[in-house]
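Of the protein chains in this complex, one is absent; all others appear in place.
Moving on, here comes subunit A:
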Amino acid sequence: MGFNVSRRHFLGAGTGLAAAAVLTACGSGTPGEPAPEETTGTGGETSGGESAAAAVTIQFWHRTFTPVENEWYANIVKQFNESQSEVKVVGTEVPADAWDQKMKSAQAAGKAPDVYTHPGAIQDGVNAGQLRELNDIVPQEALDEIIDAALPVSAVGDKYYAYPLLLEPQTVLFWNKTMLEAAGLDPEVGPETWDELLEMCAAIKPTLGEGQYCIQPAADAPTFAWSTVGQQYNFAGHTALTDDWTAPNVENPEYAALIEGYKALWDNDYMPKQALAAYVAGNDYGEEKVAFKVSGSWMMSEIGSDFPDLLGRTGVGRFPTAAGSDRTTTTLGNFKWVVDAKTANAEAAGKFLAWSIAGDPANLVPFFVNTQFTKVSVRQSVQDAVADDAAAADAPWSDIVTNEIAPDAISEPMYPWDVSLAVGTAMEAGMKGAQPIDVALKTAADTIAQVIERDGLAEKAPN
């Protein structure tokens, strides 16, 4: 036993060193990103020096989001620290692009934070032993409050491993009402189907100036990979794998039809040949370079903070569907808080998590209000408190996001990223004409088959 522990430490130190060396060689942190920043270095701020000395200190990492979200994270840490003296939380805001490598290095060195934000599915993290069970450190009534739609990203069986802060549709269509009006279109009604979208783009294109385009959708393989899973489901009624995860399920006319739609946008110059902004960002839309923008529901909060003049002129709706399909076109993204399996302060971590996002709904109301009602809480009590806020009446899109788009949205896929990426690559290749669509899908199927074999997916399929 003693040998095993020291061997593990030995391995950890070595790999941490290797990872650190790799990352150091690559430059500090992520190229192009600022260094992480402590959101609340509360040393000295805790009232009562003697109790501060006895406090358990835990680390909390969260990604850089929009300014209002970052502010909420900083405040919630500060409020928690001020509310009690037993646990001191040190919050660190990590640039989103630097997150993966910073976290990997910390995990390799056995220095992962006690609590951190976590997107996507939890199965891989649970299988790898990365996430700590929450049942014994978060009150059961708080866990019971998580709505059914969020359970796939919170629990495996009856064991909870994550507490979601929010759910948000990852594929929403935004449109500039003024630009639609200029093209003689009804500014209040967005396209319901792909055919309607293409017809509207045909009408809009002649009215555009230089450097303006009809639409900016996802345009590269990694973005297609995660943001179009809902569209794949809309067209095909399934996603990239068979239900038992034994084979790829992409070589079919439905997947080809989806790619044909994007190819039509590309070939007709309805979309730019190089993305004007990232999928997750809204500056191309805010600068009125595009009439339609496809992004997650979160983009509305960016419009609200950076382009307030556009807020009243922005239409919001479901992304267009395949002809005759009534299935959703979006996945429901999420951000959860998790406790690291190696934490030495699980009780303190649970206390912080429970107080901040599983406790008083008033703690969460500013988050959902300031993000322009574009995200959905996983707790009914919080949803009610947010709906009661006076500003809710001025956000008509909230009803569309919450009641029209989110309810039938599907969860993010549980299969490995490489499967999604293979589909995303096929979509980009087919759209750009780098490969015929059937060849692109055949390549994707071959790649997925390899991932199934490599990762033994048949044994990991969810029941």
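The definition used in the following text is that a residue touches a chain if its C-beta (ideal position, glycine included) is under 8 Å from a C-beta of that chain, and two chains touch if they have at least 3 such contacts; residues count from 1.
The rule is short, and it goes like this: contacts and distances are computed from a predicted model.
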The hidden chain: which UniProt name fits, "Cytochrome c oxidase subunit 1", "NADH-quinone oxidoreductase subunit N", "GntR family transcriptional regulator" or "Sugar ABC transporter permease"? "Sugar ABC transporter permease"
Given the contact definition stated above, which residue among A:I76, A:L276 or A:V378 touches the chain not shown here? A:L276
Sole residue of A:I147, A:A182, A:A221 or A:L311 that reaches the chain not shown, by the stated touch rule: A:A221
Which one, A:K177, A:K289 or A:K351, makes contact with the chain that was left out? A:K289
When the complex is taken as a whole, what residues of subunit A touch the one chain not shown? 4, 8, 11-12, 14-15, 17-19, 21-22, 26-27, 31-32, 100-101, 104, 107-108, 110, 124-125, 127-130, 211, 219-222, 272-276, 289, 341-342, 417-418, 425, 428-429, 432, 434, 447, 450, 454
